[in-house]
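Note that this complex is displayed minus one protein chain, with the remaining chains in position.
Our next item is chain A:
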Amino acid sequence: MTTSTQQPTRLAADSSPGRQDEGTRGAWRLVMQREIVTRAMNRAFVVGLVVSLVVIVALAAFFAWQANRVDTTTVAVSSDDTAAVAAVTSADELAADEGGNDEIDVLEVADADAARRALAAGDADAWLHPGDDGWVLAGQGEPGGSVERFVATAVEQQVVAANAEAAGTSVTELSAGAELTTEALEPDAVGEQALFFATLALSFLFFAGAITSGNMIASSVVEEKQSRLVEIIATAIPLRQLLAGKILGSSVIAVGQNLLFAGIGLVAVSASPVSMALPALSTSLIWFVVFFTVGFLALAALYAVAGALASRAEDLQYTATPMTFLVMGVYFVTFSASGAFLTVLSYVPIASVVAMPARVLARDAAWWEPVVSLVLLAGFAAAALLVSERAFRGSLLQTGGRVSWRQALRPQN
């Protein structure tokens, strides 16, 4: 018979300690093993993983290429115009001094007409020549970007030097005491922009790992519930063992996936021009993995309950909605937060999974701050596990429709 309304049901034997543990103590390992193997053999999961890896590697390669490529600009000058040749040559030196990727070449041409022809033919990108009032940098379109800046500086220096000489002094004398030197107090600190992208990456790692592995555990629970396999399993092992195996199995997958992504990311960074950020990034990533591991235990437990509350796979979109909101909320809030708000978030369990490593990366957190935050997170995870275990047992064997959290937690009648 099928009963449409069934009340909370717990295994009669679950509440009586003693013989029940006989031989079932290690059952969670079997469950965990099955979760991992099933997942690893799932084609959609493997394809998704490979695609993600390819995207990460491709992005890293693109940024590395972008950073290393040399941008050569050819400036045409009349060969008899020594001042122009000197200006372009010193512009090239300025570019080289700055350590960027710009190179400026000189193309000596016979006269103005030859220069125009070179521009039209694409042999030169710009043409430097004296104008009515100072100098002119001409291009097919508007000559722009860094070339303009370097040439302008070079021309200015040259003209100032000439004017200074005419006035009976020198540039050195004129500009004495006006030099500005920069000094990096933390030479390996992460730049503002890199920080934003790194935080975004952390948010995304959290989001992708939590959503995919969370839904994996929820659907694996409801699969067993829908097929009544759970009734066979429940007579074989305590439900606590089943829950533990599922949580650990999906955690291994989620953390392993994030380790893989993070590792690839670090390798990519070490091969890129921002490799000086590597130590800071590594510290932050290690914290992230630790926080994620603890935080995901709580999420996995809650997702397992979402699965147990459902009675068919279709119910999951309702029972897992609070979880989806939680994970999405953490994702959006953490990557856009800053300042005092970020500091607060870095202590709020689950949000702290992203916020605290982000602060560590920004060198904004004292050494004890992640430790305190981790303790808070662990406390939250422990509480979530306890409540989830109860709700899981209170709902998993209930048939006939969705079960509410309240029903699931109602004491055994």
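Throughout what follows, contacts are C-beta pairs under 8 Å (C-beta built on N, C-alpha and C of every residue); 3 or more make two chains touch, one makes a residue touch a chain; residues count from 1.
Throughout what follows, contacts and distances are computed from a predicted model.
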| item | value |
| --- | --- |
| Among "ABC transporter ATP-binding protein", "Transglutaminase-like superfamily protein", "Formate dehydrogenase major subunit" or "NADH-quinone oxidoreductase subunit H", UniProt-listed name of the chain not shown | "ABC transporter ATP-binding protein" |
| Selected from A:Ala64, A:Ile233, A:Met276 or A:Val372 as touching the chain missing from the view | A:Ile233 |
| Among A:Gly23, A:Gly122 or A:Gly339, residue touching the chain not depicted | A:Gly23 |
| Interface residues of chain A (partner: the chain not displayed) | 1-3, 5-7, 9-14, 19-20, 22-24, 27, 30-31, 34, 38, 42, 223-224, 226-229, 231-238, 397, 412-413 |
